[in-house]
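Written out below as structure tokens is the structure these notes cover.
Excluded from the complex is one protein chain; the other protein chains are retained at their positions.
So, subunit A:
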Amino acid sequence: MAYEKESISVSNLSKIFNTNSGQITALQDISLSIGEGEFFCIVGPSGCGKTTLLRILAGLDSSSGGTITIKPTNIDRPINSMVFQEQSIFPWMTVLDNVSYGLRMRNIPKKERYEIARHYIEMIGLSKFTHAYPSQLSGGMKQRVSVARAFANDPEILLMDEPFGALDEQNRILLQHELLRIWEETRKTTVFITHSIDEALCLGDRIMVMSANPGMIKTIVNNDLPRPRKISEIRTSLQYNQLFQSIWLILRDEVTNSKNNSFT
């Protein structure tokens, strides 16, 4: 896929953890380029370092080597906002304060940031819960708030670490729908980690498959399924099935390999 502008450029990135039993190479030779407005998915067996890669992109962890360049389109914008896998909205803040958190950190006046936050709260269908605390929300609602918090911050890139992994099937499909809808409107550069091939195919423009021990790029697959996508229609298409099959074949080897390795 050709993109007019590059948004994220990663070259020769590596990450080595020093443990008591020696060094562990979590990431090795990661080089990739993500275009502006691209929805980029990463799948791989557990332990392949995909979360580590995302945390390095987010600036939450440091790399051991290589470079990352994120090209800003607007210097007033924050570089990235992350949607975490686990429950991560502040229990001590209302939905409104949670969604406007990033804006508050950037010293945007209360009236303005609440206005922006309300817009995104409406988008995720939680207007009735604007002043509710997280303890009053279900798991799916909390993750919606987390997604809205990231979008409301209006970052250059969105980083999502299996945001729907802990949800039940029905909620997951609903949230994928909503994410697609919001993303179609905003076209934000997004890096999305998942262990589900299906989720990657429903959402992504390209899908990067990683191998474990050490975490490396196995291949990057183009996903040309037409947009705007409807998840129910996509799943029955021939193209979807072919892509699913090819990614599964690559992943299957990886999963068996990493399984064998862990027993040796």
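Criterion: a contact is a pair of C-beta atoms (placed from the backbone, for glycine too) under 8 Å apart; a residue touches a chain by one contact, two chains touch by 3 or more; residues count from 1.
Please note the rule applied: contacts and distances are computed from a predicted model.
As stated in its UniProt record, the chain not included in the shown complex is "ABC-type transporter, integral membrane subunit", which appears among "NADH-quinone oxidoreductase subunit K", "ABC-type transporter, integral membrane subunit", "Succinate dehydrogenase" or "Phospholipid/cholesterol/gamma-HCH transport system permease protein". When the omitted chain is restored, the residue from A:Leu32, A:Ile68, A:Met93 or A:Ile173 that touches it is A:Met93. Note on the undisplayed chain: of the listed residues A:Ser14, A:Asn80 or A:Asn223, the one touching it is A:Asn80. Only one of A:Gly44, A:Gly102 or A:Pro163 touches the chain withheld from this view, namely A:Gly102. For subunit A, the residues in touch with the chain missing from this view are 58-60, 78, 80-82, 84, 86-88, 90-93, 101-102, 104-106, 133-136, 149, 153.
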